[in-house]
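Structure first, then comments.
Only one protein chain is missing from this complex, and each of the others stays in its spot.
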Amino acid sequence: MRLKIRPLDSSFYEMFTQSAQHLVTGAALLAEMLGDGNDKAEVARHMREAEHAADETTHELVRKVNSTFVTPFDREDIYALASALDDVMDMMDEAVDLVLLYEVHTLPNETSEQVEVLQRCAELTAAAMPRLQTMRSLEDYWIEINRLENAGDRSYRRILASLFTGDYEALEVIKLKDVVESLEGAIDAFERVANIMEQIAVKES
Amino acid sequence: MRLKIRPLDSSFYEMFTQSAQHLVTGAALLAEMLGDGNDKAEVARHMREAEHAADETTHELVRKVNSTFVTPFDREDIYALASALDDVMDMMDEAVDLVLLYEVHTLPNETSEQVEVLQRCAELTAAAMPRLQTMRSLEDYWIEINRLENAGDRSYRRILASLFTGDYEALEVIKLKDVVESLEGAIDAFERVANIMEQIAVKES
Partner (left out) sequence: MRLKIRPLDSSFYEMFTQSAQHLVTGAALLAEMLGDGNDKAEVARHMREAEHAADETTHELVRKVNSTFVTPFDREDIYALASALDDVMDMMDEAVDLVLLYEVHTLPNETSEQVEVLQRCAELTAAAMPRLQTMRSLEDYWIEINRLENAGDRSYRRILASLFTGDYEALEVIKLKDVVESLEGAIDAFERVANIMEQIAVKES
């Protein structure tokens, strides 16, 4: 079940790198959305475009894997990695969406920490993706993503606690909780991406 | 890993079609639940029966795939399709359940749009399922489900926004949000079913 012959065809790695690039774009739009004085509707429109572009890349990947006989690594790992990258984009898109939909004007301060974590995760993932081809130096990437996920988790938990200190009324808590949960979900999805990449590296090395 | 010999044994297709038929029943009961002047407890009981019947079909499918050596398409795709169909029923059952449990009397109007989408998705899925055997004309089904999912998503987002316009108090918002999220979850699950069927069609064609 585990193919040891790795074909030279590098298009899979290119598609995965492209997929990760979309996440860099998405994380940047997220930062814009939360920044003051930006046209939220405009940012949301760009986010939707980025999300469609990401879907297209995922679709290409699935078509490619289904029409390729010898894949560079296990077929199921390719599906898993593609859909994990897809999950990240969906969660970032959801966060942007909810801010607009709920007409959220101000978010708790720590939310910007979550977004910084997301931007850093996106850059690291995009940088690591091409290294899948050589399976070299993925360890540092994996460790750093896990460190970032822990930092994001601490911010998330501080935000959750802050929502119930009495500064917010219930309806506002429901809205803000949805937004920060989407951000936390996106960070967790980045960790899943890293775990899948580690697993592929272990298998193929 | 990908079997090209497709055995004549059609019982898999029949079980999948039966599984989709349960969803048609479930969606109809959902419409009844939201309709006025129906005995909600009675509808919920019928829903539970439909959900058990669906579980039974899923179980048969799993037993069948585990005891069959050459399956009509990849074993993992059969599991994935069976559990995606199962997810739809679980989400519809949850929605009915919550309406009863929370003693929800009136839902936002757009909720009926979500239910219409669910009924249409169920009919389309039940009609498409037998076509898995020939892998023919699944494209139209897939496109239509995706169109419906987008329509459902727009209704869902309008409902979410409407919950925070001040017409509802916080406790009511929490209840209604749970119900409409279950409905949205069921629609998403129908899209997953369609995506898995498309993937199978691509692989096997």
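A few comments on the model shown:
First chain written, first letter: the chains are A and B, and each begins at residue 1.
Keep in mind that, in the parts below, a residue touches a chain if its C-beta (ideal position, glycine included) is under 8 Å from a C-beta of that chain, and two chains touch if they have at least 3 such contacts.
For clarity, every value in this text was computed on a predicted model and none was experimentally measured.
Of A:His52, A:Arg136 or A:Arg157, it is A:Arg157 that touches the chain left out of the display. Residues of chain B in contact with the chain left out of this view: 1, 62-63, 66-67, 75-76, 97, 101-103, 169-171, 174-175. Residues touching the missing chain, restricted to chain A, are 1, 76, 157, 160-161, 164, 170, 173-174, 177, 199, 202-203 (touch as defined at the top).
Here is the rule we use: only the chains that are shown with their structure count from here on.
The copies chain A and chain B differ by a rotation of 120 degrees on their C-alpha atoms, rounded to the nearest 5.
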